[in-house]
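For this view, one protein chain was removed and the others were kept in their places.
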Amino acid sequence: MTDAKTEVRSLDDPNIWVETPATIYDAIPPYPPRTEREAEFYHLRDGEMLLNLGPQHPSTHGVLRVVLKVDGERVTDLDPVLGYLHRGVEKLCEVGDWHIAISQCDPLEYVASLFSEAMPVMAAEKLLDLEVPKRAQYIRTLVWELNRISSHALFIGWLALDLGGLTPLLYGFIERDEIVEMLAALTGQRMLFNYLRIGGVNRDLNHDFLSRLGDWMSRAAVEIEQETRLLNENEIFVRRTRGMGVMTPEMALRMRVTGPNLRAAGVPFDVRRAHPYAAYPDLEFDIPTRSEGDSYARYMLRVDEIRESIKIIDQCLHEMPDGPIMARIPRLIRIPPGRAFVAVESPRGEYACYAMSDGSDQPFRLRISDPSFWNLQSVGEMVPGNLIADTMAIMASLDPVMGGVDK
Amino acid sequence: MSKLHDDEQFEFEILADLCGVDTGTEMWAVYHLWSPRTPDWLRVIVPGLKRDDPRVPSVTFIWKGAEWPEREAYDMFGIIFEGNRDLRRIYMPPDYTSFPLRKDFLLADDSARSSGEGFRHVEQMHQPAENMRQPVIRMAPQLGDNQISTLSQLPEESEAPPT
Partner (left out) sequence: MTLAGKILIPLLILVALLTVLLLVLWEVGVLPALIGVVADVVTSNIDIIRFLLAATAILLFTIPTAFVIIFMELKVIAFLASRIGPNRTGPWGTLASVVAGFKVLAKEDYTPTGADAAVFTIAPIITYLASVLTLLVIPFAPGLVGLDMNIGLLYFFAVSGLSVVGLMMGGWSSFNKYSLLGGLRAAAQIVSYELPLVLAPVGVIMLAGTLSLNGIVQHQAGWFWDWYVFQQPLAFVVFFIAATAEGNRTPFDLTEADSEIVAGFATEYSGMRFGFFFFAEYVGVFVLSALTTVLFFGGWNSPIDPRPILDFFHVTINGAIDLAGMGIWLLWAVVLGVPLVVFLMTLVIWTFKSGWSFVKSLVVAFVLFNVIAAAVVLIWAFVSFEVVVGLFWFMVKAFTFAFVFVWMRGTLPRVRIDQLMGFAWKWLVEISLVNAFVTAGAILVVQQVTGR
């Protein structure tokens, strides 16, 4: 320590960590790099700077920390650091029983939480080989599509907000608020619905919900058109998003991107068609696909998906069968040992669950594979070479929800 | 695995899931693959990994998107994927010593099983690991010796500074 004062220090010296005001706020971690990628990333060439898009930031969708290596304004590399929202959901699911897992898994995708609730529910049904009544299937499809619309409306708002427009956010929230109020009339909750049960749904459709739904459906298509009109042809918006974050189909498959991101790159993979579940085999709908793979295509694709969802809701309402809404299952479920894999198409991609049960009332392993987790990896391929401002635009166009990324 | 991916008969394009499982006696690595040919997923299980030193070859050379799930499996179970260029902890802090999703890591309020181990892991969280450099506190040259900054309040040997 005493002879350290006379020597010239450099941050490359692996034995000494010098604590100065500059280094407190620097993003270089204070331990030697543990992997090759870390070494390659934290080695700064001449003129490069590490910029920490920290966990508290108005634009990272949730608590995400991204360390950007920038050269002036151009990003050369990026390293997302996760874990700020990690709640240990999988471990908690193992501790409680299958019903508790529903409310544990709810906040994994808090924007459209019925999809994350579906995970333990559908996994348990597959393990039990349970036949869910038709009416429950149709109700589930209906509320899933409503959630999809509300999530996409929010996506439009966030994308515009990250690019600087203040009003499309509020337009997205108009749609989302109406849908969420509807679902509150149905389930009792606005956001984390806790509505799906193993074997069906919790409550039947009531008059309040149906009247609000009918009211909304009569205006929905026109409202969506009007609200997206502000951004569709907007010169500034188009120039900010077209050609940004281009994903080729090969790259998309290699990075295992799913959902609207994959379909915008040209690969027509949709879990609702590939592995039909619930009422989807009986419904007629198209899968919108675009081929450019840039942010603008992802935005337009989600607007198309909203229209498709409105069609699906229409069909669900017309073809809703009568019947029980929940299968008869005992209150305490003991599932025979087995393994099951289910997947649904959430607004972000393929939301998958791999469940193992060991015969007791607690799940042995409930692995939730969240689409935002896989989608977010692709920023490492898409962003370098663009400017810092585009980092936000590209991340916003992938629509990540940190609840799922950091289980 | 690459055979499954490249073979035209199977054409398993999409890796649907990659996870680790701890069955109490041994560890598995489980992969789910999807192909446009078959109507269902294919589950590939790599069983028999030893609890002490589980090693599996990585699939990141086929699907670069498998990097983070392998990091997660390493973080939660300790399974080391050979060939993954970036195998570090993804959810837990970098100096965390244990692997949370293993069956011998018990939560503090897990009353069904004994709760001894859980507590110990929670307390260990604040000790830095051995490979962390100890920070050296030195006054920045422009402050001068008689000026106090907040740095001087920290003890000499302390934990790694937050990044």
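Chains: A and B, in written order; residue numbering restarts at 1 for each.
The working rule: a contact is a pair of C-beta atoms (placed from the backbone, for glycine too) under 8 Å apart; a residue touches a chain by one contact, two chains touch by 3 or more.
Just so it is clear, the structure is predicted and the values come from calculations on it, not from any experiment.
J.: Quick one: say which of A:I28, A:L44, A:L210 or A:L230 touches the chain that got left out.
T.: Counting the whole complex, the residue in contact with the absent chain is A:L230.
J.: Where the complex has a chain not shown, which of A:A355, A:M392 or A:V405 is the residue touching it?
T.: Residue touching the chain left out of view: A:M392.
J.: For a quick check of understanding: of A:E73, A:D215 or A:D361, which residue touches the chain that isn't displayed?
T.: In the full complex, the listed residue that touches the missing chain is A:E73.
J.: Out of A:R34, A:H57 or A:H99, which touches the unshown chain?
T.: If we include the chain that is not displayed, A:H57 is the one touching it.
J.: At which residues does chain A meet the chain that is not included here?
T.: Residues in contact with the chain left out: 21-22, 25, 49, 51-52, 57-59, 73, 160-167, 169-171, 174, 230-231, 234, 236-237, 239-240, 387-390, 392.
Definition applied: only the chains that are shown with their structure count from here on.
J.: Compute the distance, rounded to whole Å, between the mean C-alpha positions of chain A and chain B.
T.: Taking the average C-alpha coordinate of chain A and of chain B, the gap between them is 21 Å.
J.: What residues on chain B touch chain A, complex-wise?
T.: Answer in residue numbers: 13-19, 21-22, 30, 32, 34, 36, 39-41, 43, 62-69, 72, 76, 85-95, 100-101, 105, 107, 110, 112, 129, 131-138, 140, 149, 151, 154, 160-161, 163.
J.: Can you tell me which positions in chain A touch chain B when the two form their complex?
T.: Checking each residue of chain A against chain B gives 1, 4-5, 14-24, 26-32, 34-38, 82-83, 86, 88, 90-92, 95, 253-258, 269, 274-275, 339, 341, 343, 350, 352, 354, 356, 362, 365, 367, 369, 373-374, 376-378, 381, 406-407.
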